[in-house]
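Missing here is one protein chain; the remaining ones are kept as they sit in the complex.
Up next is chain A:
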């Protein structure tokens, strides 16, 4: 399916809600749960979820939601997750991804990490404008959501309660290039976020890479790291 056709599948408001809900969970979601979240009947949700899977926007699988196995555990239920692939449409046709990859390749070969990070930090600061450094994790979540990072508040490893909260990000806006040139592009991403959040404020960005997520975590500045 062409990207433009896949994206058109999201035009239906119910389908769009279901897609956004599944994407935001970052895990497998069953039909009942998705139906409830979107406020529609289960059969309607099932129909739309399958359309989204046909369009390649979701991936479907089956799993026993009870966690049990063997005889008597019940039939496996159909579950959905966001597809890993990317869809983009540019009118007229433009190919910024190839341009980004070529620039990254040249920067990598020339060892331009420091210059790239400096430019990224300046861009982050420019995006922040005259605003004071980011005032807290909630503000950071808002800022990061607007830039497509899909942030979520989480309790840090080994911490408890609101005091130990950090912001983790489910999406990397630079994913395709970051996969090919990780240290270069992840370093750029960190510098961009440092500029965006501002130095000397109550929150800071730090590299803390995990599989399948953005490489950066945002945390209170005073928190101790080891």
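In this section, a residue touches a chain if its C-beta (ideal position, glycine included) is under 8 Å from a C-beta of that chain, and two chains touch if they have at least 3 such contacts; residues count from 1.
The rule we apply is simple: contacts and distances are computed from a predicted model.
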Open item on the list: Out of "Cytochrome c oxidase polypeptide I+III", "Heme-degrading monooxygenase HmoA", "histidine kinase" or "Winged helix DNA-binding protein", which one is the UniProt protein name for the chain not included here?
Closed with: "Heme-degrading monooxygenase HmoA"
- [ ] Out of A:41, A:89 or A:114, point to the residue that touches the absent chain in the complete complex.
- [x] A:114
Task: Candidates A:143, A:186, A:203 or A:218 - the one touching the absent chain - done: A:186
Task: Residue ranges of chain A at the interface with the undisplayed chain - done: 111, 113-114, 180, 182-183, 186-187, 190, 207-213, 215, 226
